[in-house]
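Only a portion of the chains appears, each positioned as in the full assembly.
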Amino acid sequence: MSENIKSNTSFLNDAGNRALLFQAVLLVVVLAVGYYLFHNLQANLQTQGISTGFAFLNEPAGFPILIHLIEYTEAGTYGRAFLVALINTILISLMGIVLATIIGVIMGLARLSQNWLVARLATVYIETLRNLPLLLQMFFWYFAVLAALPHPRDSIVFGDFFLNKRGIYSPNPIFEDGFGVVIFGFLATIVASIGLVIWAKKRQTRTGLWFPAYWSSLGIIVIGTIAFYFLAGSPITFDLPEASRFNVKGGMVLVPEFVAVLVALSTYTGAFIAEIVRAGILSVSWGQTEAARSLGMRDSITQRLIVLPQALRVIIPPLTSQYLNLAKNSSLGAAIAYPELVAVVMGTTLNQTGQAIETIGLCMLVYGTLSLSISFFMNWYNKKMSLIER
Amino acid sequence: ATLDDVKAKGFIQCGVSTGVPGFSNADNKGTWSGIDVDACRAVSAAIFGDADKVKYTPLSAKERFTALQSGEIDILSRNTTWTYTRDTSLGLDFTTTNFYDGQGFMVRKDLGVESAMDLDGATVCTEQGTTTELNMADFFRKHSMDYVPVVVQKADEALSAYASGRCDVYTTDKSGLAAHRSKLSDPNQHMILPETISKEPLGPVVRHGDNQWKDIATWALFVQINAEEMGITSKNVAKIKKESTDPGIRRLLGAEGNMGESLGLSSDWAYNIIAEVGNYGEVFERNVGPNTPVGLPRGVNNLWTEGGVLYAPPVR
Amino acid sequence: MTDKNMALAQLEQGEKAIIEFNDVNKWYGDFHVLKNIDFSVKKGERIVVCGPSGSGKSTMTRCINRLEEHQKGSILVDGIEMNDNLKNIETIRKDVGMVFQHFNLFPHLTILENLTLAPIWVRKTPKKEAEEMAMHYLERVKIANQALKYPGQLSGGQQQRVAIARGLCMRPRIMLFDEPTSALDPEMIKEVLDVMVQLADEGMTMVCVTHEMGFAKTVADRVVFMDAGEIVEANTPHEFFDNPQHDRTQLFLSQILNH
Amino acid sequence: MAIEFKPSPSLPPPSNAVGATAWIKNNLFSSPLNIFLTVFSLYIVYLLVPPAIQWAFIDATWSGESKAACTAGGACWAFVASYFDQFMYGLYPSAEYWRINLAAIMLVVLVGMFAIKAVNKMLLSIAIIVVYPVVAYFLFAGGIFGLEIVETSLWGGLFLTTLLGIVGIVASLPLGVVLALGRRSNMPIVKSVCVVFIETVRAVPLITILFMASVMIPLFLPDGLNFNKLLRVLIGITLFSAAYMAEVIRGGLQAIPKGQYEAADAMGLTYWQSMILVILPQALKLVIPGIVNTFIGLFKDTTLVYIVGMFDLLGRIQSATHDANWLGTTAEGYAFAGFIYWVICFGMSRYSMAVERKLDTGHKRN
């Protein structure tokens, strides 16, 4: 029978060989292109006498940075400046995420509201913000709204708060000696409220009655901490802002660059989150609500125990990618003088040192790491939360 | 080599600013003018005998060096300060200085500030990626004064932030201050403080390593300065070339010898520069002189013979 | 008074009604979906509702625990009137269990949690007790061994039995079923019907929308036939199947029995 | 015998259940919370809408030579009017505007011709994808048939925005298809190359990619080989959106039932034949909404080219607001930019929803 077998298997006709060959070619091409680019880069750097490496990170930077959460002066190094910028990026991203989530949840729920007017307003908000470029919105907040605020001399004063073109000034708390007591008190109330929650669970198992443990804990923590604060003799004083020749001096200030980036990022991303929240809630079938109702559950409990947990599964994955987008979009802050990563590293540092490859590489590395960790979290979460099916 | 590339493509790619009146600024038809623009035009005249064989790339301060390093432009003529670091570690070469400047401060008159020493606690606007950013830091540190730096992406945005009241002070080179002041809606409401806090020699920049190209750019400017010293202008240059018997002048204008050869240019390269662009004095008066909106006095930017610092090596 | 109302009136003599529809009308927008429903169910009675698709069977059933609002007439359940009063609605819902066509189990909770959720949160039963009761009912529907699985891991028939057990866990006085077997494969239908027959035997008041005529014949005290939003005929299974009064009923029966 | 069954007549619902009053009661005042929300919303509307109308229309100034002409206290639309040409065309010489207009009209006509049944779709597609870009390029850039050469550095405004958007999306589509196919390939090297590319690009902000394109590409090329900045930015944008496009298309490929692949295989079609003839037409149709969304995102993101020194619509407006004659007109500029971006983006998103709905019904029977 074997004489029937036509052994005309030329090398190229074999599917396995073809795949191998194709991949080999691709690999060679990718490597060749990579090498070619690298080679050109080296040649170019050499002919132009540009030094490479990260040594510059240890040199003094010499330029100021408007916002720094850690100690930084002009005498600091580029490395320090990089750190400051990274922290600024993280700061704006985290605050943006919190605000955007709040806005998104409110607007998403509002769009689902039975109240026609509320639903319409939310729709207008969402459809407007989603369909405008973020950069435009940042410019708007920074250049248009800012310009409408009063000059420092005509600040809007609100007790110890000032509002003007230069920002929002508020008292700056200074912690004195006894403050440790307050921190201790705070921790103690937290422990107490955890105890309360455990007790409430136990009691339910025993008697069936619910105790509003979460609200009570909140009360205990707030009131308890305040009590400790006064017991310790009010160990906080405030550095009050006051008007001076140029600016309002002292106190704590939120500069307009920060405010504009934060507002733009969170309202913009909030509009997207609103749609995600809405879709998530709509994805829980009406049957679930009806089933809960016919068991006699109140709508508030139904939302909390039935709808929300199910909606969250649908919401979390796209929500994380919105968070990631927000973090990446914070780089637009560079356009309106907010000293984040791109502005400080790819802007000033690159310009003062000329280390294009290193600085851009550094930035990409940071964002890459950020994305990678978020997608790791996502995969973990999806695995954990996916509905168990057969 | 850059010269061959330029000759081959038929024009010079010149990096300029995004708009500083008097230095490099485009009108609403897209025609560029200014001292820095004329530096490029002079090179063009030297090479092509035509000052208009130039294409302009507007660059922000941040982009400029990379644009030059990467070869996107052939010459950077964008009020760039000549500093040690820039000259030695960026892979660049400064040609020579076409404008001697120094950093200063502009404030609103109604602030009542008379001196930079009164600026403690002020908010200062400046453009990102300039020496200004560093000088400002040094100045305030030296005098232990407090300040709030607002570092904006682009020069006109920094100006606009200053105009809208985000800052009390706008700082950049004094020439730039004058130029920018002319762009404000009410120039008279603003004043430039007397202090000059730095030396700012501004000049065209080329890539490191191409000496011939650097020489052309350098000598294009020296020719203009020498011409002013010799009293040659764009108006009389044709006549002088024909009539002059001064061997120095004859050599310069190509009536005698072949001075262009060593640069790879034709012998009338210097003549073309003067005829097309004019001598340094003409360029100055035309762009930033007292009769322009920028209105700068000649000051140090005068010939050494007139009490200034312009001292060009002789052409011989 | 029409014939059908007379028949009803006869049946209703004697015991007190636990569900009463008085001239109930309901509209969806302009669409008149329930027309003059006048009907009552006595304690312990087992009613089967049938009729062509879109005739309003589900709507009527869902009015009983006010998953739908009616616009005219009154509905009394256990003597309490259905109106906007949230207290009344809550009280009634505690007393009325409902089983849906698509089970509507909570997919994010285990079977046991599905069963104990309402007792714990609505009836304030201690957790321990609620779990014991849940296991009891799970045993009754013969899936106690699945208590810790999630709904997604069970077959359709098993899910529906869990849904019934979940309804029972609130110890309701009335159970409503809306086509409980129509989403199931044939083999699974039987296991669910068995549970329902058992329930009926124990004397639970039941209102059941179904097309399982075998079930109707075995357990129903009365069969109600609806069409176009009206109750066309309501009668004992014997009378209903062997001697339908209306031509519409005859037509329907001929279709459904030939199938 | 049998009683004839006559359905009772349907009655109209009681007045308290339908009509305007019922609607208002149900939608605005159904509960105390709702009453509060309604009042609150009305207050917000009152706060925002009348002043906005006052500013934008009633007190607006529509013509004038400088900000000084705007004395009415409202919007200074004279600013937009005087800069209108620049906002649309950038610094493109005004005598040559017709070239852009002509190209735009040609595109609209060509695309519109898809609606005409009699036209050969194949030829038309070739005309649009192959011929049109060449024609448009020479129209824009000039240099042949005596057309004056117009530097790309003069291109700007809405013209540039649209150009970046359209070229970006059209060029990224095929690249996205290849990447998506590569990512689904069972050849490990092909797959990893695609995955690495897609994930890297998606991990970083567009601004870094634009920066790379505008300053770094030349460093990677041999001395003397260099190309236009616009082209480099276009490459950056295309690579960026190709990565996103690949993920969208991958979704479409995954949604095609396995049977389709098998049927094509069983018929003896080769890999590329079955992809091009069978799988891709279905997959792409499925993901039209996703593609449009990517396009909307890209269109909004083109504003970032301003940061690397190109003057698109937003960039032109931004720099015009620094004009000494018009200082203090930023709000008007942004309002105008916002209007244009919004109309385009919102229009496209509605369009994609319409397509979605149409495809939804078009595929089913019964």
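So that you can tell them apart, the chains are marked A, B, C and D in the order they are listed, and the count of residues begins at 1 in each.
Rule of thumb we're sticking to: a contact is a pair of C-beta atoms (placed from the backbone, for glycine too) under 8 Å apart; a residue touches a chain by one contact, two chains touch by 3 or more.
Everything numeric here is computed off the predicted structure, so don't read it as measured data.
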- Message: Given that one copy of each protein chain type is placed in the view, how many copies of each are in the entire structure?
- Response: A x1, B x1, C x2, D x1
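Methods note: only the chains that are shown with their structure count from here on.
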- Chain centres computed over CA atoms; the one at greatest distance from subunit B is chain C
- Report the inter-chain centroid distance for subunit A and subunit B in whole angstrom, where each centroid is the mean of the CA atoms. 44
- Between subunit C and subunit D, tell me the centre distance in angstrom, where each centre is the average of that chain's C-alpha atoms. 52
- Query: What is the distance in Å between the mean C-alpha positions of subunit B and subunit C?
  - Reply: 90
- Query: Residue numbers in subunit D touching 2 or more other chains?
  - Reply: 215-216, 219, 223, 307, 318, 321, 328
- For subunit C, what residues touch not just one other chain but two or more? none
- All pairs of touching chains, each written as two labels joined by a dash: A-B, A-C, A-D, B-D, C-D
- In their shared complex, at which residues does subunit C touch subunit D? 3, 25, 27, 29-32, 35-36, 71-72, 227-230, 232, 244-250
- In the complex of these two chains, what residues of subunit A are touching subunit D? 19, 22-23, 26-27, 30, 37, 40-41, 43-45, 47, 113-118, 121, 127-128, 130-136, 139-140, 143-144, 147-148, 328-329, 331-332, 334-335, 342, 346, 356-357, 360, 363-364, 367-368, 370-372
- So in the complex, which bits of subunit D are touching subunit A? 26-28, 30, 34, 37-38, 41-42, 44-45, 187-190, 193, 199-200, 202-208, 211-212, 215-216, 219-223, 296, 300-304, 306-307, 314, 318, 321, 328, 330-331, 334, 337-338, 341-342, 345-346, 349
